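Got a structure here, written out as structure tokens. Questions coming.
With one protein chain withheld, the remaining protein chains of the complex are depicted in position.
Up next is chain A:
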Amino acid sequence: MVRTSVRMRWAAPVAVAALSLVGLTACSSSDDSGSSVPGAAGGGKQDDLVAAAPVAANLPAGSTMEKIKKRGQLVIGGSLDAPLLSQQNPANKKVEGLDADFGRLLAKYIIGKPDVKIVNSASETREALLSNGTVDVVFQTYSITPERAKQVAFAGPYYSSGLVVATKKDTTGITSASDLKGKTVIAGANTPAIAAIKKVAPDAKIVTFGTDPECVQALKQGRGDAYVQDEALLLATAKQDPSIKIQGKPFTSDPYGIGLKHGDAQMKQFVNDWLKQIQASGLWAKVWKNSIGTVVEGDAPQAPALGSAPGSE
């Protein structure tokens, strides 16, 4: 009878495991060159933005901001998969986009250095993450609504977007939101698009999926006639994917706020002051140019007036 020794029996699997580990590290370190992610072109400008960013002169004693400074890191609830807004670059692991840049600038304003940690949050969990203190702020295309304002405080709005309609390139007969009547429309689960579609086309059949890439996939596979989503997200998608076409201008106005813990009026005032500063100094426009400005022609739009959205007063 042939018997392999105990040592031999262990040696083979261990060797295989070790080899595969080597293979994995080789894979992950092999590609640190260019990236096809839109907005990544301006990636190097992130550092310039941060360098030009202001730092708060003094933080009120006992305030939330002081606690964040003591910790040395701003914990942000955000996304890692939203192109142009907050997307992790697979090549260098940096999170890029409008929301991500604003997050870093706010961290520098509070702490003095752009040290942030992004907790991947979802539209269902943001209120809870803020109220139990898991995250300090939420930068995640967080539309200000009076209902949400009952559970969280909104600084801002810091950006105003809107919903647009996208279709496959060869689709005809849908050129604006009013053409959605009676059609099957794809929307992101837990996005304001659902209510907006019901308003413009009450008899449209709405199909929802969890993430933006899933919705795009579903549109391309013909599970719906059109996809309604935020303009910034769809612009990036259409830029990357020539089979998708955006039809018409935004049909809603959607103010994004910075989510803060409900009732923290001191911090809300503090963040609004910061927004006022970066808007006045032109830094706001530079952040826009660095992200959404890479796919939209022309100059940066006018920043929305602070407190202008119902729910952010």
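Here is the rule we use: contacts are C-beta pairs under 8 Å (C-beta built on N, C-alpha and C of every residue); 3 or more make two chains touch, one makes a residue touch a chain; residues count from 1.
Convention: contacts and distances are computed from a predicted model.
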{"item": "Absent chain [UniProt protein name; select from \"RNA polymerase sigma factor\", \"5'-nucleotidase, C-terminal domain\", \"Amino acid ABC transporter permease\" or \"4Fe-4S ferredoxin\"]", "value": "\"Amino acid ABC transporter permease\""}
{"item": "Sole contact to the chain not displayed, among A:A91, A:V119 or A:V207", "value": "A:V207"}
{"item": "Candidate in contact with the missing chain, chosen from A:G182, A:G222 or A:P310", "value": "A:G222"}
{"item": "Per the touch definition above, residue among A:N120, A:T134, A:S176 or A:N190 touching the missing chain", "value": "A:N190"}
{"item": "Residue, one of A:Q151, A:T171 or A:Q279, that touches the chain absent here", "value": "A:Q151"}
{"item": "Touching residues on chain A - with respect to the absent chain", "value": "123-124, 127-128, 145, 147-148, 150-151, 189-192, 194-195, 207-210, 214, 217-218, 221-223"}
